[in-house]
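Note that one protein chain is taken out, while the other chains of the complex remain in position.
Let's look at subunit A:
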């Protein structure tokens, strides 16, 4: 995506000068990010580079020390709990370990986010059609009455994605979407992410170590080193870089 194209697109998420420390450990040191409507932005970084902290700050699970986070024009850090909860319905989060509620069936997992936000769908009375439609979009309608313990790793990731999609978010945050999966299942998940983006017209922020995933899905990439944006560009641009720190990511 060129700079001109970015200017034409609507800015949906903006992080400015984000800083977060744990004691003497400075995890984020002025991180900046801009995500545009319909864009797939990949963030790559070594373990401990601050990716997970950044994504947790982005959904209000962690409070940054300083900086600003604007989601769809609203400063996340100035919202009260009700406003934050309402905004969160527009941000889907796919957790690394899927985080399915293991005491609930797949159907109940998908119904859970709807309990508080039915009004988003005009006070929905029967949730079954929406649950079935969403499960269908990830190809797992047959698993509707299964418990999470009965699902494989790939199926869990798909169901977690379905649970994320059920509130029809505008932005989806993927935390290591392919980690712990075999190469074939990883490819399936990547394909599903592309399919979901087309179907639901979402913007995606993907945190990954997986170069293959980044190659296929990214339109733009940010390399996070020591809590700051070390480099930014398309996958091809970064792959062709002569910088040793950047090349280390693509080996």
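Observations
Rule of thumb we're sticking to: contacts are C-beta pairs under 8 Å (C-beta built on N, C-alpha and C of every residue); 3 or more make two chains touch, one makes a residue touch a chain; residues count from 1.
The working rule: contacts and distances are computed from a predicted model.
Look at the chain that isn't drawn here: its UniProt entry, checked against "Biotin synthase auxiliary protein", "ABC transporter permease", "Protein-export membrane protein SecF" or "Sarcosine oxidase subunit gamma", names it "ABC transporter permease". Between the chain not shown and the residues A:11, A:99, A:146 or A:211, the one that touches is A:99. Summary of contacts with the chain left out: across A:85, A:133, A:182 or A:212, the touching residue is A:85. Annotation for subunit A: contacts to the undisplayed chain at residues 56, 59-61, 81, 85-86, 88-89, 91, 93, 95-97, 99-103, 112-113, 115-117, 163, 167.
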